[in-house]
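The complex appears here without one of its protein chains, the remainder shown in place.
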Amino acid sequence: MRAGSLEWYFDMKKTLEELAQIVGGKVVGDGKTAVSGITSIEFPQENCLTYLTDPKRLDELERSPLAAFIVPKDIQISKKPLIQCENPKLAWAILLGLFVPPQTYSKQISNQASVAKSAKLGKEVTVEPFALVGENVTIASSSVIRAYAYIDEGCQIGEGTIIHPHAMLYAKTQVGNRVTIHAGSVIGSDGFGYVFDGKKQAKVPQTGNVVIEDDVEIGACVTIDRATIGSTRIRQGVKIDNLVQIAHNVEVGSHSCLSAQVGISGSSKIGSYVVMGGRAGLGDYCEIGDEVTLGAQTGVPSKKVIPPKQVWIGTPARPYEEMRKQVSAQLRSYETQQLVSELKKRIEKLEKELSDLKAGKP
Amino acid sequence: MRAGSLEWYFDMKKTLEELAQIVGGKVVGDGKTAVSGITSIEFPQENCLTYLTDPKRLDELERSPLAAFIVPKDIQISKKPLIQCENPKLAWAILLGLFVPPQTYSKQISNQASVAKSAKLGKEVTVEPFALVGENVTIASSSVIRAYAYIDEGCQIGEGTIIHPHAMLYAKTQVGNRVTIHAGSVIGSDGFGYVFDGKKQAKVPQTGNVVIEDDVEIGACVTIDRATIGSTRIRQGVKIDNLVQIAHNVEVGSHSCLSAQVGISGSSKIGSYVVMGGRAGLGDYCEIGDEVTLGAQTGVPSKKVIPPKQVWIGTPARPYEEMRKQVSAQLRSYETQQLVSELKKRIEKLEKELSDLKAGKP
Partner (left out) sequence: MRAGSLEWYFDMKKTLEELAQIVGGKVVGDGKTAVSGITSIEFPQENCLTYLTDPKRLDELERSPLAAFIVPKDIQISKKPLIQCENPKLAWAILLGLFVPPQTYSKQISNQASVAKSAKLGKEVTVEPFALVGENVTIASSSVIRAYAYIDEGCQIGEGTIIHPHAMLYAKTQVGNRVTIHAGSVIGSDGFGYVFDGKKQAKVPQTGNVVIEDDVEIGACVTIDRATIGSTRIRQGVKIDNLVQIAHNVEVGSHSCLSAQVGISGSSKIGSYVVMGGRAGLGDYCEIGDEVTLGAQTGVPSKKVIPPKQVWIGTPARPYEEMRKQVSAQLRSYETQQLVSELKKRIEKLEKELSDLKAGKP
């Protein structure tokens, strides 16, 4: 059945030369070699091309039915033809997109959709059946609103953006160009703000919105709350995996990556090029510097400031090197404790012996 | 763009006197001061009012274009006019709701919705396009069923309740008055109950339902499972943030707050006025006393009983004061271990020296 999913690949044939030109690489060996698909090391399919960065695997893969490899410049010799590139994985990703082009859409407004008269839609916008576009929404050209997506009143959506099924954009959400929002994500619902009035939790009205800048990709079942006042803001090029929670008034800096199940509490600010591992979490009012990496399951307490470029991990979060030493100590904590008990006894014995000695006892 | 979202504010003007009267506060300074919006300290907009509890920030904010502050009674003097209140944040929240009233709905049943003939809908109920109301559902007056909400057969919904888009209420769910359920939340799907029959997991039918009492607010993409037998129950005034999981047969006591990504395993009982920080989790059959606070990421093992009013944190969860000492010890665990190694050597040296001394060696 796995092979079944590869049927998409074999409609196209390209020579290695043609492919090298597309990615700006250099052919080593027969440039006329025909390539009929792009694959990964795990699936070494016949006549396919993959990328390879670890020279130790070269020998094994030369014996596979693969046609050729994309390699870094320091791999120069192989029994199979090569494309040498600066960034082999990037070249591979580009060619994969060439062989398996993205899904296309109808560029039509379905008459089973509900589109408000006051909405303004650009050229070649797709609105699938059962989608709902509210009052005063604007959608720029080539964007796609899939079935069951709800674009509530006053939302603005840029060009070439795809809103997948069951995504909910609450009122006044602003979405940039070339953004993808996957199925089931909820953008702009109320932040979790209450004041205790002595008897019950009184709601703080959540009056702001969410702004998503250009080239952002948001996974499935992600929740991003509107700001209490102002905007919750996801800056350019940010990538967000599935089931991530982003609270009110958060800002995520450009090109940062948030892995699945990450949670970010209210008013925290995340810099640019930050990477958060799976299920890392921030308390509220944190400030995470540019290019910081937070390991999987890291828990950063409220109001913590992490300087740029650092790698932190653990709960409570601390620099990776500290954590590494502490974890190694903790893994021996039982043995350490046993040793301490033993040392205590030896000290007691020494104390007694010395006391006896001083008292002239034998 | 942030300013854009503030356009909602400037339709209204009120004097400080009028506002003080609404919240039962006392004006200090010019009661005729005009206020055209409510804002937060982070966005000190012109002619706007905010609240302030930290007197240290007074000086800085007096130099802002803000019109006036809501303050506690111990702040008595300022260069700007003041409203003194018992609970400044509460007063601020009330006024914010006055200046930015909540979204309104059509009070009509869309002819693009699907409403069963046997369903009974009260006065001024809104049913948006593409919503689905099943057989024998009852919905009391002024409630709102938004697009793509599915109210399955036999559900009962009280007055003034809002079910946001893509919410799913499985059959027989009961929802009280003035409840809000945000987009994508799933109420009443099957609990995770299986019996291993020696070869496979056999399903335990999940025959109960979910009961949500009055004044509950449920965030986006929350999942609350129906009981195996009986009801999973969310009591009055509970507030639940996004992406929270509540398993079968759980009870959450009145006015408790569950932060984002919290998870509660089957049959656990949570008292009233409990606060669970982000991603705190309970094993099954736990009992959490009234007014307990669980810190972010706390993991409470199965069957644990936590007495009322305590603050617990960590995994496995323990009282905050213990945890604080233990974490501080763990942060030095590497140094402690190094010290223990050193002490061991010093003891060995002492033992040898003492032994030599006793043997009469120099």
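Lettered A and B in written order, each chain numbered from 1.
To be clear about the criterion, a contact is a pair of C-beta atoms (placed from the backbone, for glycine too) under 8 Å apart; a residue touches a chain by one contact, two chains touch by 3 or more.
Please read all numbers here as calculations on a predicted model, not as lab measurements.
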| item | value |
| --- | --- |
| Residue in contact with the excluded chain [from A:Leu52, A:Leu82, A:Ala171 or A:Ala220] | A:Ala220 |
| Full-complex contact with the absent chain, from B:Ala34, B:Ala202 or B:Val305 | B:Ala202 |
| Residue of B:Met12, B:Leu58, B:Val311 or B:Ile347 touching the missing chain in the full complex | B:Ile347 |
| Of B:Ala227, B:Val275 or B:Ile288, the residue in touch with the unshown chain | B:Ala227 |
| Touching residues on chain B - with respect to the absent chain | 114, 130, 132, 148, 150, 166, 168, 170-172, 174, 184, 186, 189-190, 192-195, 197-205, 207-209, 211, 221, 223, 225, 227-231, 233, 243, 245, 247, 249, 261, 263, 265, 267, 279, 281, 283, 299, 301, 315-316, 318, 322, 325-326, 328-330, 332-333, 336, 339-340, 343, 346-347, 350, 353-354, 357 |
| Residues in chain A touching the chain absent from view | 1-2, 4-6, 8-9, 38-40, 42-43, 87, 89-90, 93-94, 96-97, 100, 102-103, 112, 128-130, 146-148, 164-166, 180, 182-184, 215, 217, 219-221, 237, 239, 241-243, 255, 257, 259-261, 278-279, 296-297, 327, 330-331, 333-334, 336-337, 340, 343-344, 347, 350-351, 354, 357-358 |
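What we mean here is this: only the chains that are shown with their structure count from here on.
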| item | value |
| --- | --- |
| Centre distance in Å when chain A and chain B are each reduced to the mean of their C-alpha atoms | 25 |
